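All protein chains but one are shown at their positions in the complex.
Chain naming follows the written order as A and B, and within any one chain the residues start at number 1.
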Amino acid sequence: MEQIIANGLYLGAQYALIALGLTLIFSLMNVLNFAHGQMYVLGGFVTYTVVSQFGLPFIVGLLASAAILAAVGAAIEKFLFAPVIKKSKREESTMLLAAGIAFFLDAVILLVFGEKQRGVPKILNGVLNWDFRIIMPYDRILIGVLAIAMIAGFILFMQYTKAGRAMRALAQDRMAAELMGVDVKRYSMIGFALGAMLAGLVGGLLVTITGINLGMGGPTSIKAFMMIMIGGAGVISGAIAGGFILGMMESIGLTLLAAYGDITYLVIFASLMIFLAIRPQGLMGKPWG
Amino acid sequence: MNTNRLIGVGAFLIAVFVIVPLLIATSGRWDFYYTLTSVALLAIASAGVWLTFYIGRINIGQGAYALAGGYVSAILVTKAGFNFWVTLPLAGLFCAGLAVLIGLPILRLRGVYFAMVTLVLTEVGRLSALALPVTNGAKGITSIPLPGELSIFGLTLIPDFATLQNPKLAFYLAAVFLMVACYAALYRIVNSRLGHLCRSLQQNEELSASIGVNTAYLRVLTYSISSFFGGIAGAMFVAISQSIYPSSFQVADSVNFMLNCFLGGLGYVFGPMLGTLMLYFGWDLLFTTGRYQLLIYSSLLIILMLVLPNGVLSLFERKGGRK
Partner (left out) sequence: MNRRSLLKSTALAAVASLSFLGMAHAENPVLKIGFVGVTSGPAAAWGISNQRSMETRAAWLNELGGYEIDGTMYDIEIVAFDDQKDPKRAIAGMEKMAQDGIHYVVGPNVDDGAAAVRPVAEQNGIMYFPYAFPKELYTAPASNAVLGMVANYQSGPAIYKYLMENNGVKKVAFVAANESDPLSQRDGGVEAAKALGMEVVSDSVTYQVDTTDFTPVLLPVIQTQPDLLVLSGVSPANAPQLIRSARELGYEGLISTETAQDATVLQEGAGELANGFISVGGASTPELASDAMREFVDRYTKMFGEYNDESNTKVYALEYILETIKANPAAMTDVEEFKKAMDTFEAPNPYMVGDAKLSYVGSTSFGQKRQVSVPLVVNVFKDGAFETLFVAQVD
């Protein structure tokens, strides 16, 4: 039992961090960023390159991932999303753009980093074994703690800085925020960069444990979509809740349903659909996103 | 329908039924038959997605219905010995029925929530196909016979495909015929009372409900028509590949169906057809570029979106023009 909860918490922490970036972008611009998973993969590959190819410390790799992804995110918003949103009649049209960017990043990653699974050596050795009730390698604990610290840092940033307040205002009511003198263009770009940066950071963190490969982008996006649906799209606390709930569901589901094997994920996905049918706006979302 | 439009339709029919086969025969590019058959079938599924867009819902779950339709046809043909042509409408009807069951709860959702639930639905479809005993699970259903003869009172309507000299041409004609029929139906729906009501839903559901439109009924009806299209497209594909696996239609397909609609233009009935042609054919044409294929393809997609965010057909939009 303790093990299941520990697994769920660890999964939840990483999921929540992925979902945060996605939900931030969604709340600011109403864009469902299909390329979020690809950004995560890119972040992982950047850290891998810095750590394994250049032989620099892990923290440098992580910072490099954050910086590069923030730049990529800002550029994507400024040169792609902003003009398209301005010109298109239906804002859903940005989905095609997001998917195009996802394909594009996939292609770039394949050409630059190759098709192989990559990983960096363990940053911490040893396994915590609490009387066989909880078995958790130290590096996982470290990554879990780091992820939670980043989530906390992000919340503080959104609560107490000027940029954070501006973005929350934007998310609440774009028009009103603009009238109150918030520089919408600037903060949309910052928000997108921040979201992309979060994705890159998770990629960098997880490359030490799960490694990274080109194929992880699409499925990661879909998982992140599910989390923000559970919590409520565009709500930061919802994304965190969604991440932890999905992590727990997987951990518990995999243990309880192990005997039925093939249907574990079927049950998880089906119950998610039923949940949303009953509560269409997720746990904490505004109705109709 | 005015004369101009009539001429246009006539020209299109002649083009797909006469000129394309002639061109292929003279150029010898027989492989285009399959490509164009795929385009026609994918365009049918995309037409369904477009119809759900028409009531203001983003549908990323069409792959699930295409898969279901494919399995219905495959199971009926291999296990119950049905004629393929009989299973084709049955596959569509099964999907329409399924869509009513699934649609009743989930059509209450809107915006991204509906989009995401349908995305999950595709994955549920794949996992169900893996888990259900009737689908033969992971091993899939293979060695499905080609479509047999269809005759009424001894009059052969469709010959047995296995005896044909050129089944590729036969599949092409069948697929294009289906496509024309589906788009004619779609056009009819859009320009009927149902279409007007759908547009009112797209604009504002509360408002249309308040003036007495039965929105719940309308939503389920359109969604099941949409899934019907998905089902027959899936069934037809299975007849061509003579096999079906749980991965025959997956999330990537669902996403592509949606992208086809966006690319062609959400405001135009024939948008999804053009979108499918461009997306699918585009990939094929870039085949000679080797490892840069995906890079070029995605770059073109992004550029197209920057230039024409309202779909390719918005190019032809005239001032005051309706379609």
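Worth pointing out:
Simple rule for what comes next: contacts are C-beta pairs under 8 Å (C-beta built on N, C-alpha and C of every residue); 3 or more make two chains touch, one makes a residue touch a chain.
If you're wondering where the values come from, they're calculated on a predicted model, not measured in any experiment.
Only one of A:S88, A:S188 or A:T264 touches the chain withheld from this view, namely A:T264.
When the omitted chain is restored, the residue from A:S65, A:T220 or A:Q281 that touches it is A:T220. The residue touching the chain not shown here, chosen from A:L56, A:L110 or A:L142, is A:L110.
Within the complete assembly, residues 3-4, 7-8, 10-11, 14, 52, 106-107, 110, 114-122, 127, 129, 132, 135, 137, 206, 209-211, 213-216, 218-220, 223, 250-251, 254-255, 258-262, 264-265 of chain A touch the chain that is not shown. Of the residues in chain B, those that touch the hidden partner chain are 12, 15-16, 19-20, 23-24, 27, 29-35, 38, 127, 130, 137-140, 142-143, 146, 167-168, 237, 240-243, 245-248, 250, 252-253, 277, 281, 283-285, 287-288, 290-291, 293-294.
Operating definition for what follows: only the chains that are shown with their structure count from here on.
In this assembly, the C-alpha centroid of chain A lies 32 Å from the C-alpha centroid of chain B. Taken together, the chain B residues at the contact with chain A in this complex read 58, 105-106, 108-113, 115-117, 119-121, 123-124, 127-128, 130-131, 137, 251-252, 255, 258-259, 262-263, 266-267, 291-292, 294-295, 297-299, 301-302, 305-306, 309-311. Remark: chain A residues 26, 32, 34, 80, 83-84, 87-90, 92-93, 95-97, 99-101, 103-104, 106-108, 110-111, 218, 222, 225-226, 229, 233, 262-263, 265-266, 269-270, 272-274, 276-278, 280-282, 285, 288-289 touch chain B in the complex.
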